[in-house]
Every structure is written in C-alpha cells, then in structure tokens.
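Structure in structure tokens, see below.
Shown here: the complex without one of its protein chains, the others still in place.
Showing chain A:
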Amino acid sequence: MNNPAGGQSSKSKAGSSQPSETSFKRKRGVFQKELQHMMYGFGDDQNPLPESVALMEDIVVEYITDLVHKAQDIGSKRGKLSVEDFLYLIRKDFPKLNRCRELLSMNEELKQARKAFETDEEKLRKAFETDEEKMRKAFEADEDKHGSTE
C-alpha cells in the first residue's frame, strides 16, 4: 500500500485527517502537480500558492473519502462497490452526472476500438505468417534446384 510515488516519504496527517480503520498513512502532495495545473485551468494564477494547493488536496481527499463511504453505504446492500453507486450519489448534480456519462461512453468507445485493432492485428499477423511460410518454401525449393552457391 505504501509504494513511494516520486520518492515522497509517507507522513501521517495530523489534525484534519479522519481516523481510519486501517492505519493508512497518507503521503503529502500526492496530487500536487496535477492540482497545480488544474487550479490554473479553472482560474487560479499560473503558479498557485503551495499552501492553497495543499489545502485543496486535503479538501478533495476528504470529499472523495466521504463520497466513497456514502457509496459503500448504498452498495453494501448489494455487496461490492460499483460505479452505479457513485452515479446514484451525484444523480441530482446534472453537470457532474452528464460528465460521468460522457467519460464512461468515451472509455467504452476506446475499449471497442482497441479490441477491433487487436482483431485486425491478429488477422494481419496470421496472413503475414502464411505468406512468409510460402515464400520460405519457394526459396528452399529454388535452392534445391540450383544448388547452394557457397
């Protein structure tokens, strides 16, 4: 669980962290780089303040934590956690719901495209191997006729 990402040391968070059942030590600044670009994209300065980025990360992780716990509360009736549980949670937030649907369908499209590519690739490879085999046999037959030039 504690694979260092980018060589950052794990530190247990004090104060705002929620006591977890599994002693999970959250690394600081896991999302720092991405958040900087994100905040700039949404309207912050090109170089957001480090303390603002850190606070943003804390709030977002807390938000995600609460989201997951609520989804688990819903999903626990069925057992496993599922995507539908999350979609149910944000059902009244239309922008988020629509965005999620868009992302999911894009992901599905990519999956289909990749599958089709692999099937095509497989067909091409088989066709190539058959041709290669034919050429090899033809070459060997030719050699036998004229003898090796060594």
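Annotations for the structure displayed:
The working rule: a contact is a pair of C-beta atoms (placed from the backbone, for glycine too) under 8 Å apart; a residue touches a chain by one contact, two chains touch by 3 or more; residues count from 1.
Everything that follows uses one rule, which is that contacts and distances are computed from a predicted model.
Between the listed names "Palmitoyltransferase", "Calcium and integrin-binding family member 2", "Transcription initiation factor TFIID subunit 11" or "Prefoldin subunit 4", the UniProt record for the complex's undisplayed chain reads "Transcription initiation factor TFIID subunit 11". When the full complex is taken into account, the listed residue touching the unshown chain is A:34, out of A:34, A:120 or A:140. Contact between chain A and the absent chain runs through residues 1, 3, 5, 20-22, 24, 30-31, 34-35, 37-49, 51-52, 55-56, 59-61, 63-70, 72-73, 80-83, 86-87, 89-90, 93, 95-96, 99-100, 103-104, 107.
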